[in-house]
Structures are given as structure tokens and as C-alpha cells.
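Down below is the structure, laid out as C-alpha cells.
With one protein chain removed, the remaining protein chains of the complex are shown where they sit.
After this line comes subunit A, so read on.
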Amino acid sequence: MKRHCLAAAIAVLASGGARSETLLLGVNATLSGGGAIWGEGMLGAARAMADRVNEGGGVKIGDKTYTIDLKVYDDRYRPQDAVTAMDRLINDDGVKVVVGPMGSASTVATQARSTEAKVITLTMGFTPKAIGSALPYAFRPTITTTEFTGPQLAWVGAKLSPKRVRALLPNDETGQSVGASQKEAYKAIGVDLQLDFFDRERVDFVPVLTRILSQSDVLEIGGNSPTTAGLIIKQARELGYKGPILVTGGDVTAELVKVSGKQAAEGTYVHLPLDSGYAETAGYIRDFEAKYRKPVNGHNAFSFAGLQMLLEAMKRAGSVSDTTRIAAELEKVSAFPTIVGKAGWTGRERYGIDHQIDVPFYIGQIRDGVAVKVATCSYKSCE
């Protein structure tokens, strides 16, 4: 018996086959402060992918099998902290792939470092500057306002025929870029969108709502954090506003309803990045929530989908470190089955590079606290 065990041990050591290598995955996202809900979603996706790979015995890339180890940093929604985190990921940890950065300002602030170090980033930054021909290693596996606002508003315009629309947005990089794209999209449906900005830390919107609600027949609050959007809805309804509210922004429904309450949120139109009726999406949500006891939001699901595509690209490139080859293979991934549907990359026309995820998205209406799908959209139109 002893002889058999010894022989087996020698065979394993000699082959080296059972010993797995480590694939380091960086996470640079907001894990505290106002944007923590989104950052926790991104971290949750990275953790879910790591657990899935590690529990399955690793992922085979080239002739080696890799398990995933996470290196996690909190940027506290501050660009300077995101830069520090990126520096540590690149220089101290030697990471080649980063889930993040999350916010637009953090994304822009870290670009020079990640590009110079040839680090692949899966950013959630909504700014149009997040990806581009000068950023060959930056990919965006989420649908941004720039992509969905046009088709979504064309659908809303046909349904509600709004004349006067006011938007409330934070006065930072995210708010300004979202406002600019919203204004352009509303112009396309014949509406001159009026923008009102506020400091991101603001929680009392009653003064500004008192002024603008009487001057609008539709209130647009896309581009705000779920907490802020929920507060605005709650306070607008308290002031007796009964008109439609649009949240032409990221996936905010669950957190928004938590803040505003079901009654105030009823009827609100929201961007719905996930179709919970799609089997793979439903399965992922069910498994994630059962295992981690946390809800799945858009940042979580899209980060996970981005990682699915990235691992496929690594397999095709046969490397976890040659990021130039991985980026080239990632760009070629098309109609790939992910948890959010068959995904590929687009964006050359708008950004000069095909690094923007291409998947269907949806318009939902909140009914009894849940977003119900009312339209299915591509980047061209909603039906």
C-alpha cells in the first residue's frame, strides 16, 4: 500500500500535471461610499468566476491549468484612489487583467497607466472616453447611456409624446457626459431636454423639484446612483408629482425601490439590462443569490459576462500574460454564449474600436416593486 502511494506521488510530481498555476485577477472598484452597490456587484462577479473556475479544478489555458486568485482594491469612488489602486495592481501585484475601474472619472484617470502597462481592463465607466482607438487594452462589457438612450427614447417618445422634459444629474464627469448624450438623444425625438445639476452628495431634492416639476411633463433621472434616483422619486411623489418618471440609466431597479418604496416607484420606466426570463441569466441570478446572499445587479452580470469572454480569449490566445494577443483574440469573440445572452463587440463607428459589448437590452416598467419587461432593444431600435 505504502509503495503504491509513493509511486502515485512520484508520478504526480514528475508529470507536474496536477499542479495548477495562478491567474491573478485584479478588481479596482468602489467598495465603500455611495457607489459601493455597483462595485460590490463587480467584486461579486469576479469572486463568482474565481469560485466557479477553482471549484471546477481550474481553467486550461495553453498547456497549463490555472486557478484564479483575486487582488481587490477599493477606489472609494475617487479617481485619485483608483490611480493608486491601479499602480498597486500593476507594480506590486503584477496583475495583467483588471475588473474595473468602475466610475467614469476613475476610468479616465487610470487609462494612461493601464495602457502603458498593457493591462486589460473591463471597465464599467459610462463616459465615451472609456474606450477608444488609443486604448487597445480597454474593453467595456456593459451597455452605456450612449448606446441605449437613442433607441430607448425613440420608444418612449412614441409611447408618451413628451413635450417638456427635465433631467436631474450629478455635476461630475458621469453626470456631464450622461447629460450630453441624453440631450442629444432627446433632440432626436424633438424634445429640448433641460438639465439641472447637483452635487453628488446631495440628499434633499425638494427645492429643485419644487421649481422644475411644474415645468415638465416627464422627469428624467437616468445617470444617477440607485440611492439618488430612489430619493428623487420619493420626494417628487411627496410633492404630488403624478407624471411619468424615466430612469434612462444603468440597472437601478432593486436598489431604487428599496429607497423610494414600492408605491412611489410604481410605473417608473427603467433601463433593464437583464432579462430574467432568459434561462442563463435566471440561472446565474438564482445560483449567485443562493451562494453569496447578495442581489445580482447589472454591474455584476455584465462583469461576469466580460470575464466569460475574457477567459475564452485567453484560451484562444493560449496565454494569460501576453495581453496584446489576448486583446486581439478578445476583440474577435463574437456571438459568444454568456449569461446575458450571445455577446460580441461593436463600437468602431462611434469609438474607433470594437471594444463595446454588443448584447440585447430591454425597457422595463416597475410594477409592484419589480421591473417588468415592456420592450426588447438592439442598439438600433426597441420593439
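Quick notes on this structure:
The rule is short, and it goes like this: contacts are C-beta pairs under 8 Å (C-beta built on N, C-alpha and C of every residue); 3 or more make two chains touch, one makes a residue touch a chain; residues count from 1.
Keep this in mind: contacts and distances are computed from a predicted model.
UniProt lists the omitted chain of the complex under the protein name "Amino acid/amide ABC transporter membrane protein 1 (HAAT family)" (options: "AIM24 family protein", "Rod shape-determining protein MreD", "Amino acid/amide ABC transporter membrane protein 1 (HAAT family)" or "NAD(P)H-dependent oxidoreductase subunit E"). Check A:F198, A:F302 or A:Y351 against the missing chain and you find that the one touching it is A:F198.
Here one chain is not drawn; of A:A134, A:A158 or A:V206, the residue touching it is A:V206.
Touch with the hidden chain on the side of subunit A covers residues 31-34, 36-37, 40, 171, 196-199, 201-208, 210-211, 214, 226-227, 230-231, 234, 238-240, 255, 257-261, 295.
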